[in-house]
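The complex appears here without one of its protein chains, the remainder shown in place.
Up next, subunit A:
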Amino acid sequence: MTNKPVRTLLGWEAALIGLVALALLGGSLLHDAFLTGANLSNLSSNLVEIALIALTMTLVVIAAEIDLSVASIVGMCSALLGVLWAAGVAMPLALFLTLVLGAAAGFVNGWLVTRLGLPSLAVTIGTLALYRGLAYALLGDRAVADFPPLWTNLGFGTVPGTQIPIPIVAFAVLAVITAVALHATPFGRALYAIGANELAARFSGLRVERTKLVLFVLSGLMSAFAAIVYTFRFSSARADNAVGLELAVIAAVLLGGVSIFGGRGSVIGVIAAVFLIGIIQNALTLADVPNEILTIVTGLLLILSVLGPNLAARVRATRERRAHASATKGGAL
């Protein structure tokens, strides 16, 4: 009984990892420049913001909540970073304040969800608009671009002597921390319990409200970090940075096998999904496949992500029912 969800999960993850391998193979056949260090470096740095936010989004969705305001927090934090830098604030302080703003934005989300008992879907649709509006209030339609190369290199550059983008290293570290926190700590187990059955979790003494508040703060904080990466990577602080990114993040999380109803999912599946989407898009772009087709492919992948685990579950249920039926029949005979 307890073993089954784990097994299906591994099944979906294995399938995803297989698909990633297949996509890598397909990409190298499509274009000879695909499997070059430079291209793989571009590929991974293109998806780093999505990958970063997907980590905390995984936690949020496993706890049966959602945060749609992440891309707007990126925009707002990017705008703040731009305003602070333009006003002559020292970079370390500006970065710190940017992270504080992200955490505060997440706290507002979490407070509205937990203290007022509002659904996170509604709350974060609201703050999606609110935070983007604040981004424009902060920076207008200006762009701040004169960040010093010392800092933009952190977003744009690679680890000396390799072609590994620096932000990807940060992502790897954060991914390990998230995976450990989710899969090997009481905090992680609490998330699964809350997502699977909130009432039961409450009765077993879990501090549901507090856990959720922490999740939203983490989500805001991660979005602020992604905002810093984004701003440095494009050397451009703008209020419209990362518009629509929340959909790419949620797409990756769902494709990664995290149940939209909570209680199920893993970090490795989500990471595989982020890279699968990134690899497919990169390979098709290299092969000059038009953008419309790319969008269609991404859409189909998403449908597959909802359909795949569901179909698997249904097939299994039918099989079990049959097995059960034949077993009882056998007993009667």
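What we mean here is this: a contact is a pair of C-beta atoms (placed from the backbone, for glycine too) under 8 Å apart; a residue touches a chain by one contact, two chains touch by 3 or more; residues count from 1.
Operating definition for what follows: contacts and distances are computed from a predicted model.
Engineer: Out of "4Fe-4S ferredoxin-type domain-containing protein", "Transcriptional regulator, TetR family", "nitrite reductase (cytochrome; ammonia-forming)" or "Rhamnose transport system substrate-binding protein", what name does the UniProt record list for the absent chain?
Structural biologist: Spelling it out: the chain absent from the display is recorded in UniProt as "Rhamnose transport system substrate-binding protein".
Engineer: Quick one: which of A:Ala143, A:Val208, A:Val297 or A:Ala312 touches the chain that's been left out?
Structural biologist: A:Ala143
Engineer: Of A:Leu22, A:Ala38, A:Leu93 or A:Leu121, which residue touches the hidden chain?
Structural biologist: A:Ala38
Engineer: Of A:Phe107, A:Tyr136 or A:Phe156, which residue touches the hidden chain?
Structural biologist: Checking each option in A:Phe107, A:Tyr136 or A:Phe156, the one touching the absent chain turns out to be A:Phe156.
Engineer: Please identify, in ascending order, the residues of subunit A that touch the omitted chain?
Structural biologist: Touching the chain left out of view, subunit A contributes residues 31, 33-34, 36, 38-39, 42, 46, 140-141, 143, 145, 152, 156, 230, 234-236, 238, 240-244, 282, 285-286, 288, 290-292, 295.
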